[in-house]
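The complex is shown incomplete by one protein chain, all other protein chains being positioned as in the whole.
Note that the chains are named A, B and C in the order they appear, and that numbering of residues resets to 1 at the start of each chain.
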Amino acid sequence: MSDVAVVGWAQTPSVRLARESEVQLLVPTVAQALARANLDRREIGFTCAGSCDYLTGGPFAFVSNLEAAGAWPPIAESHVEMDGAWAMYEAWVRLQHGDIDTALVFGSGKSSPSQPAEVWAQQLDPYYLAPLGVDPVSLAGIQARALLDAGKATERDFAEVAVRSRHNAVDNPNAQVKGDASVDALLAEPYVRAPLRKHDLPPISDGAVAVVLARGDRARQLCERPAWIRGLDHRIEVHQPGMRDLTASPSTTLAARKAGYDGGPLDVIELSATFSPQELILREALGLDAGANVNPSGGALAANPVMATGLIRIVEVAQRIASGAADRGLAHATGGQVLQHNLVCMLEGE
Amino acid sequence: MSDAKKETLVMEHLVSLRYEEELTPILERYVDALIDGRIVGHKCPQCGRVFVPGKGYCPMCVVETTERDEVEVADTGTVTGFTIITPVAYYGQEETEPFVYASVLLDGADSTLGGQDVVGIPHDQIHSGLRVRAVWRPKEKRSGNAVTNRGWGSVASVIDAFEPTGEPDMDRAKFEEHIF
Amino acid sequence: MAERCAIVGVGQTHHKKRRDDVSIPGLLREAALRALEDAECTFADIDAVVIGKAPDAFEGIVQPELFLAEALGGAGKPMLRVHTAGSVGGTTVIVGAHLVQSRIHQRVLAVAWEKQSEGNAQWGLAGGRSRGIGAGGAFAPWIRAYIEQTGAPEYIGWQVAVKDRLNALKNPYAHLHLPDISIEKVKESAMLWDPLRFLESCPSSDGACAVVLTDEAGGKRAPKPAAWIEATAVRSELGVFPGRNPVRPQAGVECAHDVYRQAGISVPRQEIDVAELYVPFSWYEPMWLEGHDIAGPGEGWKMVESGDTEITGSFPVNPSGGVLSSNPIGASGMLRFAEAALQVRGLAGEHQVDGVRTALAQAYGGGAQYFAMGVLRSEPS
Partner (left out) sequence: MSRVTTSTLEFPYSRTVGPIVGAFLAGLREHRIVGARGADRKVFFPPLEYDPNTGEALTDLVEVGPQATVVSWTWVDEPTSKHPLDRPFAFALVQPDGADTAMVHAVDAGNIDAMSTGMRVQPRWRDEPRNRIDDLACWEPLA
């Protein structure tokens, strides 16, 4: 494999309601990512974007986002109807050919205009599930119950994940839900979808993220300490929630193994656990011990701009490597509901 | 029951999703001006092109534009291209008669307003180069409700249509870059 | 240096106005299983799945590949969902090829589909709003401009419409089989969007297409001839901006030049034996012949007029019947690559063009602003 590194990045703060349109969130974000990599947009060899028409609010919504990339003169460009982390996957694959050495990737989403519970209910099997209005929070509740019933966790464990996330997010200017809370106080709150309480749920967020990738020596020229992608893989599982074990994430385990994760020490881990029980499932899937440095940014419980959340995890790891604060990290992204599709990216300093 | 009859049925499924969004601050200023009878856009500080409504950036140069780049354009302009659409019936289609779908380049602007109606002239006399002016709604009936953050209805619910000014046609060379 | 990539399996559904005999997974499986059978392999042999389709709102399912991946044996594998408007079928093949060329995977299944009859494309193209103009309404002014600029006679559009429908009679999978098609019938059909008549426009179809992509070793040991992917390129440009030339979009010019360069083609008209171009409205055939520099300015319509683009002509275009005969939107771009592959493999059956060694595949989308192109060859260079 060619050595490809993250050499530029930027993200908007995640907010409950951004007054800017999705493109307006992207334009300065892309500009900042390019500036950090000291690149002009015309030098970019390949561009790939991730977004979701139905989240933005209409067919072909992604077409407007081309304006953020600067599509004049024409550019070599592609788009995935997936989180930006998969857009980065496509760009990373493209860079392996060896004929170009830079790529621009972005992911964006505004959840504020819609009722996410209604939008994502239409993401499920159209014959058996979508007509019932099965919403993501209910599915996460079923998953959480399965975890409790299996004796793998307690509601207190869920709350502890949330408390850590909010605590970590205090130092993250881009996070939305932050502050110190006590586990007991959180557990005194009512259920939203028993056994899940509000703290177990992600916020509804608007936001965007951009990444610049470069290959080999070009990366070294553009960045003092590139965050090298040592491995990148993703795996999808069976869709019907009743046809797989919701308390485990074998696709994460497999993706991590294929991405070269050998169980060795990690300085930083960023997980797209959009519901607190999922952090416990992912920790187990990756074999992380209790002391692992998981989600120093606060993770998806602190900020969840859907379609950007996964790529933000990669940025959070990459920037810690670039700054020298970390040498080796793992970033995880997820797609679909209750951890159906999982991506693992291994990043390292020189 | 392996002899189950494998008939294939039709399942109806209504998907109905509602989106509600505050207009961007740029569009809010734009709509306020529109209701006031003025059409404003953003002039790119780099290339000088004027986009109506302003986007907050120049899509060609990809540089940000702000209120400081706001300029007013005229409510007169030129039809640069058009199609007469025979409406196809579909769920939500309200049109039943052939309608005009014209691009209008306002004087002072570099972007065209798409999908405009042209009135006061038979459909078969509409042509590129036709000089037109906005038909404004009475002030009390202007709402800006049809303006969206994703480019639809950029003047609808304030300006219903354009009508011929009676001036001679614009020379094609003057709008060659704005036909589409 | 990238790994070589070959198409060793091609499958497609019978395209129809409404495939009321199948579910959406059933539709995809029909194409995928035919591609696997052609490649003489099974789902178990596939490393990764790439799925493409046009907007989700056409069927009203958000990211439908999440429930469809497993219908394609995708569980436990990487799955990517591509969406680049009408060009998506082409982009899906290209993304699949990249997975092989990068040496990440050895065998990839790429599937593109649309089940238009579940919803309504006019509604979808209008973003669910009133006053929709359809693709024809969007493209008609550009077609008019082409006619004005080149002085092409109006029968050129009719001629393409007839040619593609006659070709479709040789393609058992095509949606439209119109044995009594004629110039008179086309010219007497209803004017939909001046200058476009009903029979100069594509149908709305349910359908899917699939290809199995593999590496050099896989291509060489394939049981049937392989189609070698010699070049691929994608280009995108803004849909509306001052100075844009949508009649000859720059993205299309650059995309074509990119694939010609990669394939070492200097005179496309002579060095390409057959082309499958995305022609949803008849006039797009001469427009793309010029827009991709196969014909010089104003020469594209003359190629049509002289019969060069007929299946027996010197530069056959869309021997499959093209988009004018089958249009499952998301799959339409992949069908161009699939049909080009069948041609270089010599497996196109009744619509096989004699002696094809090099084929061009092209798809476009959005406001003629997204392009995906490829050059396929019967032998690796």
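We take it that a contact is a pair of C-beta atoms (placed from the backbone, for glycine too) under 8 Å apart; a residue touches a chain by one contact, two chains touch by 3 or more.
Keep in mind that this is a model prediction, so the values were computed, not measured.
All shown chains touched by the missing chain in the whole complex, by label: A, B, C.
Of the candidate positions C:Gln63, C:Thr92, C:Asn120 or C:Asn167, contact with the unshown chain belongs to C:Asn120. The omitted chain makes contact with just one of the residues B:Met11, B:Ala89 or B:Ala173: B:Met11. Residue-wise, the contact with the chain that is not shown comes from A:Glu118, picked out of A:Asp3, A:Glu43 or A:Glu118.
Taking the whole complex into account, subunit B touches the unshown chain at residues 1-2, 4-23, 27-28, 31, 91-92, 144-145, 147-149. With the whole complex as reference, residues 19, 54, 57-58, 115, 117-118, 121, 126-129, 131-135, 138-146, 149, 191-196, 238-243, 246 of subunit A touch the missing chain. Residues 18-26, 29, 43-44, 57, 59-60, 70-76, 117-120, 123, 127-129 are the ones on subunit C that touch the missing chain.
Here is the rule we go by: only the chains that are shown with their structure count from here on.
For the interfaces B-C and A-C, the C-beta contact count is higher for A-C. Computed centre separation for the pair subunit A/subunit B is 36 angstrom, with centres defined by C-alpha atoms. Subunit A and subunit C have Cα centroids separated by 33 Å.
Taken residue by residue, subunit B touches two or more other chains at 13, 15, 59-60, whereas all remaining positions touch fewer. The set of subunit C residues that touch two or more partner chains comprises 23, 60, 127-128, 238, 241. Across the interface of their complex, subunit C is touched by residues 1, 52-54, 58-60, 62-63, 66-67, 71-82, 86, 89-90, 93-94, 96-99, 119-120, 122-127, 130, 233-239, 250-251, 254, 335-336, 340-341 of subunit A.
Listed in rising order, the residues of subunit C touching subunit A in the complex are 1-2, 23-24, 55-67, 69-70, 74-85, 91, 94-95, 98-99, 101-104, 124-125, 127-128, 233-239, 241, 249-251, 254-255, 366, 369.
Every residue of subunit A that touches subunit B in the complex is listed here, in rising order: 17, 19-21, 23-24, 27-28, 30-31, 41, 54, 56-58, 61, 64, 67-68, 70, 72, 110, 112-115, 118-119, 122, 126-127, 130-131.
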